[in-house]
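One chain of protein is taken out of this complex; the other chains stay put.
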Amino acid sequence: MTEKPAIILDPHFRTMDEIFAPADFEQLKLLANVIWAKDQPMPDDAFREALPQAEAVVCADWRYGDEALREATRLRAVLTVSGGFPRQIDYDACFARGIRVLSAAPAFARSVAEMALTLALAAGRDVVSGDRAMRAGHEAWLHAGNREAFMLYDKPVGMIGYGSIARALQPLLLPFGVSIRAYDPWLSDSYLRRCGVEPADLDEILAESRVIFVLAAPSHENKALLSSEKLALIPSNSVLVLVSRAHVVDFDALTAMVSEGRFKVAVDVFPEEPLALDHPMRRAEKAILSAHKAGPTQEGCREIGNMIVEDLDAILRGLPPTAMQVAQPELIHRYATQTIRQRK
Amino acid sequence: MTEKPAIILDPHFRTMDEIFAPADFEQLKLLANVIWAKDQPMPDDAFREALPQAEAVVCADWRYGDEALREATRLRAVLTVSGGFPRQIDYDACFARGIRVLSAAPAFARSVAEMALTLALAAGRDVVSGDRAMRAGHEAWLHAGNREAFMLYDKPVGMIGYGSIARALQPLLLPFGVSIRAYDPWLSDSYLRRCGVEPADLDEILAESRVIFVLAAPSHENKALLSSEKLALIPSNSVLVLVSRAHVVDFDALTAMVSEGRFKVAVDVFPEEPLALDHPMRRAEKAILSAHKAGPTQEGCREIGNMIVEDLDAILRGLPPTAMQVAQPELIHRYATQTIRQRK
Amino acid sequence: MTEKPAIILDPHFRTMDEIFAPADFEQLKLLANVIWAKDQPMPDDAFREALPQAEAVVCADWRYGDEALREATRLRAVLTVSGGFPRQIDYDACFARGIRVLSAAPAFARSVAEMALTLALAAGRDVVSGDRAMRAGHEAWLHAGNREAFMLYDKPVGMIGYGSIARALQPLLLPFGVSIRAYDPWLSDSYLRRCGVEPADLDEILAESRVIFVLAAPSHENKALLSSEKLALIPSNSVLVLVSRAHVVDFDALTAMVSEGRFKVAVDVFPEEPLALDHPMRRAEKAILSAHKAGPTQEGCREIGNMIVEDLDAILRGLPPTAMQVAQPELIHRYATQTIRQRK
Partner (left out) sequence: MTEKPAIILDPHFRTMDEIFAPADFEQLKLLANVIWAKDQPMPDDAFREALPQAEAVVCADWRYGDEALREATRLRAVLTVSGGFPRQIDYDACFARGIRVLSAAPAFARSVAEMALTLALAAGRDVVSGDRAMRAGHEAWLHAGNREAFMLYDKPVGMIGYGSIARALQPLLLPFGVSIRAYDPWLSDSYLRRCGVEPADLDEILAESRVIFVLAAPSHENKALLSSEKLALIPSNSVLVLVSRAHVVDFDALTAMVSEGRFKVAVDVFPEEPLALDHPMRRAEKAILSAHKAGPTQEGCREIGNMIVEDLDAILRGLPPTAMQVAQPELIHRYATQTIRQRK
């Protein structure tokens, strides 16, 4: 046991059972001497005692301070159980020391992508409003019930943000024969083309797509990117699917337009959660509403543990991680929602 | 104009605009001298006058009698604008004379397949009930809202009936990495394996699939195939998606089980349409209800005209049809719902 | 045993071992009372004795005469072990009686498609001439050795004939990102588009493709379709891959052009086989030569037996065949090489 490398596992706000399938946790214990691994937050003194031996720390955020980071002389990686990067860690120190900082965001990619497709299809085919009509007893049947419905096949689709969710969504869209345009200012045109999507500017995507997926991670650059003016470009009978963060949208403007029936929308993320009970979006006929459920499925959460084991295995063998998202010096200070500590 | 072959186009119960995109109808007029082509039923005398020259008749059903068929000495094909085969035509005479009888069923394959996937995903991810909860103000957020949700990825899927809908659905399912079992007594095991699905018996599919798609065309052999006993095999938290015909299911038994919450269901077809306003299925929490809208989308209906043009083009050039479903002597008398005229 | 349906199995010019994997033959014996099943031709008297009970005949050609066909009152299908349709059978009688006539051509589709891709790649990358140079000791290395080589990726590809070989070849080409144009006068433009290829006329395909696959079955209409004038359209450094039949090409003109180094060619089929030892094609530097080996691999031949079992299973249960190619009244009299008996 003593020969195995030590890792600290302090997953609180998540529980152990939420993120680890039993087999994955067993494998983790084969790889490393796992310290803590409990549902409650690790007490500071226990943490500081274990730290000098730790080769990796798995945590929700780096709430232990800069001194702790300096004391962690054997540290090779910090892995978070969250979908964002740690806010409070000194990234410059990590990069200088070659410490890998890893986010669990990719664990949710398939879960969010599946929900994004589900919402797009349900909106296109009027499945939610159709069920509501059946329950109210005023449904229209057959062809007459499909007046505002459209098929996804062969339609132009837009993606705002082309990251891990977009890459997971793309294969789900391919059998529908859609053409995909993507807007992502962090990626070059040739990269996007190589990935099989057509680079496009934001206006073009909004004005010419039948389904628009908002998939961008929140950054200092994209706060309310979909402003009132931009939203006005969306044609009627198109669908806007919002699954990354409400940060990217002027939510009041969106609510007003959807309430007027300007276009269809499917929303999984809101500026305040839970959403106020009297928020007008709750009554919009053209909306499909989902309580931030796109990511945290049971399968998605268990994927976190699976990726942690995969990457710890690699890191402890002196190899690069292959599953989680690696903090990149060029990007880390651009992320917004988590107000990541700024560069010195 | 006189040199072009004559075809009769009598689409009533459908309208011309419903089934023909303008470009398709233009192309049809280039191929043939098109007689009638109006929304009202063609008067019998006009029909009988045009018949001796007609090389093809496009109609909803063969409501013209056996004598008319005999008079149609130049007839090479009867194409229906419906999803079933004509009921009242003398198939034995058609087969003996080499007259192709064609159904528009494949026009709806993509439309129904897309709806089947939509319903399966919406049921798995609790999108319809989740929206209902948001509107009622008692939704659960994040992980807590996903207690009964599941992702489609990697799950076992079953298909009851492996015809044109199944073949259109399969590519939509493939990117989810699902394993597909299919039950179809009209198809051999080796054919199913070659198509990439695993042949299985009905009980196995019901007991071991997370999503069960009912896709079988109604036949004399499959009336209430999903009996009360069979439905009892379905595990809780599985989803039954019913999109072909209610004929295949004991609908009372299904309603009772879903009302008790035994499993989830998504239903697009009902034993009586419109469904009685007091039918208990209308209040089942675990159901998604759709008013027979899977097939007749605007795009699906326009596909009918497109396929008619494609196959008339072939037939008038002396070539086999490639788009519509060809009546097969082995199968035609097995179909049930349309009570096709029996073999002499 | 006596209750099983009787089938006659007279595969000569093929041997039983060539076409049947042991498991397939075992399955066949479970389905039917198999009569003959030997490598030598079945004696006529034995055949005539067995015929009245036979529900199906598996043979190389119908060498038994019209009277035998009339005596075969229970006959439902004739299945050939050859890649063409029987030449000597009375098709009009078969169609009138509803007897299915089936060809084993699809058994070879994957085998020929794989060879067609292999030849195209080997020609594009100069693999055969490169190996020859290495053996002669005058090879050029690295970049210098690739002066006339090209990659298949992203290149325009043409198919002359879009039948079972083309449909098997298409998925092998897709990962190379090629655009595919197809010429097939028996198929409509919309069918071809639905299959994912662009319909084009012959001249366009010859003039603008980097790789041209000749895949057409020989017909009365396509004898020497690739005439000297047509072949002259092929750009230098393109590749012509000839795998269906030499019938389709003016072979003397082709030989002359390749000998002059006008373009590259890969040839698996010849106007006379074996090819004369002094035929100039044997010395053409820009040719890859193959002794009619594209189809008859061991795996391809065993596929014949597998398809026979699949289709006999269906036919004996009263269902349509799903594996072999069904003779179509519109096409059967158009095929050429086997000089199929003409319509009365």
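Before moving on, here are some points about what is shown:
We just call them A, B and C in the order they show up, numbering each chain from 1.
What we mean here is this: a residue touches a chain if its C-beta (ideal position, glycine included) is under 8 Å from a C-beta of that chain, and two chains touch if they have at least 3 such contacts.
As the structure is a computational prediction, the values presented were derived from the model and not from experiment.
By the touch rule given at the top, the unshown chain touches A, C in the complete complex.
Among C:33, C:88 or C:146, only C:146 touches the chain that is left out of the view.
Residues of chain C in touch with the missing chain: 18, 110-111, 114-115, 117-119, 121-122, 125-128, 130-135, 137, 139-143, 145-146, 149-153, 171-172, 174-176, 273-275, 277, 282-283, 288-293, 296-301. Residues touching the missing chain, restricted to chain A, are 95-96, 98, 186-188, 190-191, 194, 306, 309-310, 313-314, 318-320, 322-323, 328-331 (touch as defined at the top).
As a working rule, only the chains that are shown with their structure count from here on.
Viewed as a network of touching protein chains, the structure reduces to a simple linear path. Rounded to a multiple of 5, the Cα-based rotation taking chain A onto chain B is 180 degrees.
One inter-chain figure worth recording: chain B and chain C are separated by 34 Å, centre to centre, where each centre is the mean of the chain's CA atoms.
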